[in-house]
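Input: one structure, supplied below.
All protein chains of the complex are present and in place, except for one that has been dropped.
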Amino acid sequence: MKSDLILRVIAKLLMPFTLLFAVYVQFHGDFGPGGGFQAGVIGAAAVVFYSIIFGLPAGRRLAPERLVEAMLAAGVLLYAGVGLAGIALGGNYLDYFVLGADPVAGQHRGIFWIEAGVALTVAGVMLKLFYMFAGRSRDL
Amino acid sequence: MFEHLPALQVVLPLVAAPLIVLVRSRRFAWLATTAVSYACLVISVALFTRIAANGAVSYAIGSWPPPWGIEYRVDALSGFVLVAVSLTASFVAPYAQRSIAVEVSRDRHYLIYAMYCLCLAGLLGITITADAFNLFVFLEIASLATYVLVALGPDRRALVAAYQYMILGTVGATFYVIGVALLYLMTGTLNLGDIAARLQAVEDVRPVLAALAFITVGVGLKLALFPLHQWLPNAYAYGPSMATAFLAATATKVSVYVLMRYYFTVFDPAALFEHLPTSEVLILLSVASMVATSLVAVFEPDVKRLFAYSSVAQIGYITLGIGLDNQASLTGSIVHLLNHGVTKGAIFLLLGGVALRCGAPALGVSALAGLGRRMPLTAVGLVIAGLSLIGVPGTAGFISKWYLILGAIERGQWWLVAVIAAASLLAVAYVWRVVEAAYLRAPAAEEAPREAPAGMLAAGLAMVLLCVYFGLDTSFSVGGAREAAEFLLRGLR
Amino acid sequence: MALTVVAMALQRNLFSVVVLSSAYSLLMATVLFALDAADVAMTEAAVGAGVSMVLLLGALALVGGGEAKPLHRPALPLALSVAVGAVLAYGLQGLPAFSDPHAPIHTHVAPRYLKEGPKETGVPNVVTAVLASYRGYDTLGETIVVFTAGAGVIALLRRVRSRRK
Partner (left out) sequence: MSAIFDHYPYWVTIFLMIAGTYIVIARGNLLKKLIGLAVLQTSVYLLYIAPGKIVGGTVPIVAERFILYSNPLPHVLILTAIVVGVATLALGLAIVVRIREAYGSIEEDEILARDRADGDRAAQ
């Protein structure tokens, strides 16, 4: 598929919009359906799509394996870290009330960060899964 | 800081895993794992002493009051199981370093430590949570980590074992969720204490009965309740040694704990044991398991599988205590959670050392020939742990069987005393096969004595000492178990 | 939807089974949306028809999409699964009727989420509020499950350099 000009152009054009959609789903989760998990899947799908059209090495250049592995750990750490921050600021574990000036602002901040953590981990895992399954077929 | 211990108990190993994956260093992974295991032990002991003095501790995660938020609850029973799990972990973690070095390829080391941390966090999370659905989530964390641990075993049969375990484990977890769904639909809540309170007002008992059936079968699959034990022998036999030791000592025990928790604190135990044939069914299954799987163990050629079948038989003792439903038998069951965990942990830790020196992933009984001369300390350790498995006075195994027999007598079930004795005789038979091979058979080739690496041997022997210690000083083990049994029986009656 | 599942059970060509399972997921997502579960429907469509499909096809490419073998003794498994279904059917008879507003799940716990949720958390999508805040710990667990699966797949499928030498 690497040689198909139309596909290549469309893929390049679609990439930013897919990523933008992922960001929309991420931040619109408060008001409509969506959230970190769905955003992570969509974001990963953008890169997967890119790698299918341009080949796996190109995809790996866009999102290197090391970065992806760091992403999946960092997301969980971010989430758990928000929880620990709750303890540090005098609340219980995962207590968002203490994170901001007033309870609702704290809730907002907490939800924002944990959704970011979820998206990070999910995108990392989905990409990693794709790399693992797709990369393996080559040497069989 | 003190009031946050329930959360930290689970969060520490939970955070260690991604840190290990982030750093990717073998040395850091081992250090973090060991540090976390010891920290968990300290926390669990602190919690245990605290609840012994002040009663149960409740912790609202996110500061949302239950039943709206998720509650962590440490009481006499869960506190005891927390100590039992983290105690084993603190022996397995130092052992892992050498054991993994031989059995798993180098660039996977940090991942196996991460899996071990996740498994530990999952098991602790199952124990401490007071929320039915949260329990499922942590059950899945522990299970997924376990499947990976087993699949990383040195033999290709480990893969098939992990696959079978995974299919049955997932079916079990799904059944559990169905059971929880029925309870939720009838009560509108997921908090275990709240469910129990609201179940008493439920008029139509049919959904509750179905929930009971689904949860029993689902958890039964996880704890290898006879005849749902088919996954266990292979998973234990082909996984890496440290994984086998850890799982044998903790995973099935935590599932038994879940069963106890549901039977005595969620469902109405009075109705459960008086109007339903729960007692009879549990006792029959336990007896079948004790006799049948012990018989299989007597004829099993592979040593690890032999002791795996013996594990299924020992789980039979524990469920027997639940079925008998009185103070003495429950004390026996709960203390057997700890005692059998320590005993089996010791055996599998030592066998890991033997497998390492024999150089073969599958360990036939004949491979133990002359072990008394080749690895004298290991052989002595195996014999002592074997005695504890049989239930010889002076070892941990004796204590739990003693209480089970007391419980059987209290119920007037003399035939069960005979069954326990018969099963112990079968245990003598299979342990004797190991002893006979180790001391009475000449080694295949004459070679200089060579023990397992110091770290592995020390961890194994330390656990053997623990077997003897819990056989002599029962103030913690029986004391804690008695409190827990009282707590269960007080439950809703 | 039921027909798709029957076809999946009977079909022996693995590739068809994968495609059917994806169609099944989309149908499931439609049903879920009809039941007001917008978030769930969106996720099921993305995961069931998207991620699972890609994973299954990837794995199929690796293991070869041959024909599965025919069954030898279908009677016993069928009896067993019907027995399980019967237990569930027995239990379901006693549940509150569909869409009964007085059922316990509508009168206990959930009303607070709907009434106070937007005020207490400032998030009008109650599903997000419950997911991220009230039961945020479950979501942490869920993220860990995903992480475990990811790390586990790395551990299982990473190519071992030492073995090749």
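Just so it is clear, A, B and C label the chains in written order, and each chain counts residues from 1 on its own.
The rule is simple: a contact is a pair of C-beta atoms (placed from the backbone, for glycine too) under 8 Å apart; a residue touches a chain by one contact, two chains touch by 3 or more.
The structure presented is a predicted model; accordingly, all values stated were derived computationally and were not measured.
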{"item": "Sole residue of B:76, B:137 or B:464 that reaches the chain not shown, by the stated touch rule", "value": "B:137"}
{"item": "Interface with the unshown chain - residue positions in subunit B", "value": "133, 137, 140, 144, 147-148, 151, 156-157, 159-160, 162-163, 166-167, 170-171, 174, 177-178, 181, 184-185, 190, 301, 362, 364"}
{"item": "Sites on subunit C contacted by the missing partner chain, in the whole complex", "value": "1-2, 5-6, 8-9, 14, 17-18, 21, 24-25, 28, 31-32, 35-40, 43-44, 47-48, 51-52, 55-56, 58-60, 62-64, 68-69, 71, 74, 77-78, 80-82, 84-85, 88-89, 92-93, 95-99, 101, 103, 105-106, 109-110, 113-114, 117-118, 124-127, 129-131, 135, 138-139, 141-142, 145-146, 148-150, 152-153, 156-157"}
{"item": "Those residues of subunit A which, in the complete complex, touch the missing chain", "value": "31-33, 37, 129, 132-133, 136, 140"}
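To be clear about the criterion, only the chains that are shown with their structure count from here on.
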{"item": "Pair joined by more contacting C-beta pairs (A-B or A-C)", "value": "A-C"}
{"item": "Whole-Å separation of chain centres (CA-atom averages), subunit B against subunit C", "value": "29"}
{"item": "For subunit A paired with subunit B, centre-to-centre distance based on mean C-alpha positions, whole Å", "value": "36"}
{"item": "Gap in Å, rounded to a whole number, between the CA centres of subunit C and subunit A", "value": "21"}
{"item": "Of all residues in subunit A, the ones touching two or more other chains", "value": "69, 72-73, 76, 80, 83, 93-94, 96"}
{"item": "Touching two or more other chains - residues of subunit B", "value": "14, 17-18, 21, 61-62"}
{"item": "Touching residues (chain side subunit B, partner subunit A) in the complex", "value": "4, 7-8, 11, 14-15, 17-19, 21-22, 24, 59-63"}
{"item": "Touch list for subunit B against partner subunit C, complex", "value": "14, 17-18, 21, 61-62, 64, 67-70, 105-108, 111-112, 114-115, 118, 121, 125, 133-134, 137-138, 140-141, 144-145, 147-148, 151-152, 178, 182, 184-190, 198, 204-211, 213-214"}
{"item": "Residues of subunit C defined as touching subunit A within the complex", "value": "38-39, 41-43, 46-47, 50-51, 54-55, 58-59, 61-62, 119-125, 127-129, 131-133, 136-137, 139-140, 142-144, 146-147, 149-151, 153-154, 157-159"}
